[in-house]
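With one protein chain removed, the remaining protein chains of the complex are shown where they sit.
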């Protein structure tokens, strides 16, 4: 891959940031999703409302928090509250975006962050579990998903465990199971490309490749059959200003972008 | 009636105060029950925990609050919170006594503070309704009831409306309906006498008359058949110190004991 | 396995909003941006309260009640309101005196606590002119908790076995985990909630001193939130003590500074009740001659323009004496 002057993680952060509209609300954890959120707030979305699971509402983030509820997430916040109040707030319809990741994802955007293997009692790998992911993915209007290391072991036909609901088993499935109407994953940002979900089938659809990546590369890296948009675009590489913000303002200590 | 140096309301306050043990918790409104509670705290129960429905916990009451949630109820409180938190606290088992009154009462201690008449749509008299009374009477361990103007129109065979549960229709009825075990009214303090509830039948039982009142007086004033304890005592008249506390410390402005 | 409905009340549910609808409505109608929401109370009431709305009122009885907003609703002659009578005293009484109310969820109304019963409300309820469903204060808060949580019902352990339950819409079932009986109550998501607070910023971040009563739940459960406050403060004041923010800005639709906005109610740490004012009002409502009440309403609501004129009628000396009473100090007002 012929990337220049920027890393794939930086590119992912920039592409992810662009998915967030100004004057909307996002519930976010830490890591790359938070970097993307902070970048959006520093660029095109200054009035983006940031909400943290542990209870921080609209802080003035001085630097990247390294833990989901650390002091930075309540720095000069407008409100500090409880986790359950945050969940209630999302359920009440105030939160537009949830930003999630996972170990595995399938074509309906179902996420696994619980385990690898087929024996629940003795998994091959035990991951952290839902945390707030299932809550966010159930309750927020749109779920934005960031997955690095795009490959067939992570993009699978069937996840070993549905931790967080995507479109479950297809159109209407979320509603059938009791989840809120008009919710679900809207974008998947990987280190190869950008997906949305085709409205009729609710299946993952390639809409843009990163510079230097082809549709074939994406097909090869994905363990299920993807839909492909009529016109597959190319994502914008990070600008100098974006890179400056990422390294100097957002993550000066290099927690996400290791130095 | 040959009362001297004290009024019946003063006597009721003193008798009611004696029902409260030290180091217990009481949920209380305003009026005579609160006067009795403050008197208990000023005399034999300095470590009585007072909790107010609107969210005041353990205030240092400077003078009688005149409204259930007014500033006095949070004066130098240890905690100010919400109404629902108070209800949750009672449900969780922390509150020993609730102090209630009503317009009508029956032999099982069921209280009516909703309406007089038999037409819910067009009652003869509409009263305030439950407020927190049903909650307190459902959730607290013991309900203490204060009823003035003891007479057959207030002490009735069947109340026009069960606002707050006493023993409903008899032994086991509270449990059958889903209310907590080992709860219910324990004392009724009137301007004639003091009742408890006989443990087997859960029916109101005369245990003491006020000075100058006879068992016959009580029977005549009560619209249902009362049980009578083997030994009916006489309540203690207020002491000088109790009267001083009532008038000088607790209700100096004469809200409850009109001047 | 099944959860059988063992018993159910006949009470009408006056508020038709469901959490699922309210959630959807919120997405489309509530801004998540920091926007200046200051406006005249007149405009806020006109814009956000409609005939037929379900209204929830902040505070408790006579405490921290949004009276300035209540008066404005009456002045604008808004009609057919359903109101949460979650311990409502002079607030709901004035609304009913003004003919604004059609239905009431009753936990505690009609009474003025130690001051006795309301003539206005007795008349309207006893002749069936205003419809009602009975609950308890706990029940109303639990319904609001469900509304705030976005779930359509909540199990409770109150009201069981009583006529209060039989005149509510509650349903008794057995818990599928423990087998114990619980009462299920429908959630409550009011159309609009009005709150009087100690301070707010122009975006609608609201802070309250002392007991919160149910204002946190109401704001979370309601579609619209109209806030008056004793003091409008800079947002830096909010950011300096964010743990005190009871209602975050995105829930709020309008903010107006209205000092003394709870008068004749008690505003903790600010001013005590205006006892005489309430007694005068109560007497007017009890008078058999309806003109007496009409005159009261004309004098204090209809014939004045806004809450500032009301304050001017009361006068500074009277108002600041209430501050002395609040702080338990002898009122010395005059030079």
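By letter and in written order, the chains are A, B and C; residue numbering begins at 1 in each of them.
The working rule: contacts are C-beta pairs under 8 Å (C-beta built on N, C-alpha and C of every residue); 3 or more make two chains touch, one makes a residue touch a chain.
What you see is a predicted model, and the numbers here were worked out from it, not measured in a lab.
K.L.:
Taking the full complex into account, find the residue in C:186, C:204, C:248 or C:285 that is in contact with the omitted chain.
P.N.:
In the complete complex, the chain left out is touched by residue C:186.
K.L.:
Pick out which of A:168, A:192 or A:246 touches the chain that's been left out of the picture.
P.N.:
Selected residue, touching the omitted chain: A:168.
K.L.:
Considering the whole complex, which of B:94, B:169 or B:224 touches the chain not shown?
P.N.:
Per the contact definition at the top, the residue touching the missing chain is B:94.
K.L.:
Sort through A:19, A:41 or A:81 and give me the one touching the missing partner chain.
P.N.:
The missing chain is touched by A:81.
K.L.:
So that we can see where the missing chain sits, which residues of subunit C does it touch?
P.N.:
Residues of subunit C in contact with the hidden chain: 1-5, 8, 13, 18, 20, 142, 149-157, 169, 171, 173, 175-178, 180, 182, 184, 186, 208-212, 242-244.
K.L.:
Tell me which stretches of subunit A touch the chain missing from the display.
P.N.:
That gives, for subunit A, the contact residues 30-31, 53-56, 62-63, 66-71, 73-74, 80-84, 87, 91, 110, 114, 120-135, 138-139, 161-165, 168, 173-174, 176-180, 255-256.
K.L.:
So which bits of subunit B touch the chain we can't see?
P.N.:
22-25, 47, 49, 57-58, 60, 74, 76-81, 85, 88-89, 91-94, 96, 139, 141, 180-182
Basically, only the chains that are shown with their structure count from here on.
K.L.:
What graph shape do the protein chains here make by touch: line, ring, star, complete or other?
P.N.:
Basically the chains just string along in a line.
K.L.:
From the C-alpha centres, identify the chain that is farthest from subunit A.
P.N.:
Relative to subunit A, the chain whose C-alpha centre sits farthest away is B.
K.L.:
Which chain pair is joined by more contacting C-beta pairs, A-C or B-C?
P.N.:
Output for the comparison: B-C.
K.L.:
CA centre of subunit A versus CA centre of subunit B: separation in Å?
P.N.:
The separation of the two C-alpha centroids amounts to 58 Å.
K.L.:
By the touch rule stated above, which residues of subunit A touch at least two different other chains?
P.N.:
Touching at least two other chains: none.
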